[in-house]
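Part of the complex only, each chain left as placed.
Should a chain be cited, it is by its letter among A and B, assigned in written order, with residues numbered from 1 in that chain.
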Amino acid sequence: MKRVAIISYGMTKVDKHWDKSLRRLFGEAALMAMNKVNIPKIDAIIVSNMCASDLSDQNNIGTIVADELGLTPITAYRVEAACGSGGAALLTGFSLVSSGMFEVVMVGGVEKLTDNIGKMATFSLGKAADAEYELFYGATFASLNALLMNRYMHVYGTPREAFADFAVLMHRNGSKNPYAQLPFEINREIALNSEFIADPIRLYDCAPIGDGAAVVILCPLEVASKYSDSFVEIMGIAGASDTINLGSRDDLLSLRATITAANNAYKMARITPADVDIVEIHDTFTITAAISLEDLGFCERGKFDKLLNEGAFEPGGIVAVNPSGGLKSRGHPVGATGVYQAAEITMQLLEEAGKMQVPNSEIGLTHNMGGVGSNVYVSIMRRAR
Amino acid sequence: MSVPRYWREMPYRIRLEARKCKLCNYVNYPPRTKCYKCGASEFEKYYLPQRGILLSFSIIRNPPTGFEKTTPYVIGLVELEDGTKLLTQITDVDIDEIKIGMELEQTFRRISEDGDSGIIQYGIKFRPKYLKF
């Protein structure tokens, strides 16, 4: 099992890119990643995407992006795990390199949510949930997460304001990110008074809808210095699933897939949560952030609001959470989000994050989730010297 | 939703039929090929209890296609008397009277109307156990 490095990354701004097609968006991120390093060849592309079939009438995205980059006839295919697609693609790329099957593998995610009409994007995103036993009853993706939020506040007595405060922190982070979709600050009142999406979830509890593409390039650690002066090692990577239905879960206030994936990734990397300096977590909704930080081992259960108030999730605290602004402010180009996270952690560890930079970061973690925790991918990176 | 898709799940959605594991007695709902708790694949037919309590809920004001006529409506997660949990709609109640922990019972209702296939879809919703007059 070869050790694996990330030697380059690229991304587009997350935005409503009316003027760019799915393939051109991917091309832009890939070009940035390819131009940063001196790579003679790419041997394979793994591309993550959720909604292109619904919203762009296009499957076979592996071929589409290989062709766009003039890289045919290399091996290229798509990985899908709803919003967790990017994490699943990274795990696939890791294994293709680790096994020795390929030397240089591009892992990229792309999502184009604005190429459609009416309610199609919302309908398409709902397909992460159980069509027969959740969507059938009129459940929306936001409302399923709202069930967790209501329950969380009921059991722990957490004030509503805590969730607004997390959104405020994310927007403060994201305001420094040139790739963010919503790079502006907000305050608690704006968040608390924004429109209801699915009570108790309001607009500023939610990630926005936008287009984007992100790319990382992997190769064996042993040859990384051949291609690049600076790179990170993927020390641990793991994925896990949970029941598709919330009704089958034993515990509504913890997401078993996060716990399983995180434990396996920590074990593989031989570290504990205390060793992690920065994380990019999957805060589709503010409630998801709270539960995820607990499940990842950065927060005692039910103590999210207390630690948030104490600044535990900012640089200098327990762990710097989402310096990118997270899904809330950077944006959530669904199938690409997991790859954005890997690119952002790489950028941070290589001290190339500009105004977003969290100083002295040695170890970073990504946490990418599909559905309401029905799949989760965690990866752990360390700066290599 | 196509007719076969609707028709195929009727025993589970209308009669709340589940699969009870012959090995460990866990109630698999919706039914699975192999048991969630022990992985066995022998089951007996089992019908879920008709009553339970509300674990959590959410109010939907911006509905998917087919649910416009009953908007706003409430979805809830209900824990039945045998401990089985299911997602459903909560009905026959004012939105501001809904509380976590309230007692509920099942009732047969129209769920949605599908414009594409032209079928009206029925299923079980839950309502407060003691209706007010």
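The definition used in the following text is that contacts are C-beta pairs under 8 Å (C-beta built on N, C-alpha and C of every residue); 3 or more make two chains touch, one makes a residue touch a chain.
Since the model is a prediction, treat every value here as computed from it, not as a measurement.
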item: Subunit formula of the full entry, expressed with the displayed chain labels; value: A x2, B x2
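The working rule: only the chains that are shown with their structure count from here on.
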item: Distance between the centres, which are taken as Cα means, of subunit B and subunit A, whole angstrom; value: 32
item: Touch list for subunit A against partner subunit B, complex; value: 119, 122-123, 126, 130, 132-140, 142-144, 146-148, 150-151, 154, 196-201, 243, 245-249, 252
item: Subunit A-facing residues of subunit B, complex; value: 1, 5, 9, 13, 29-30, 36, 55-67, 73, 75-77, 84-89, 100, 111-112, 121, 123
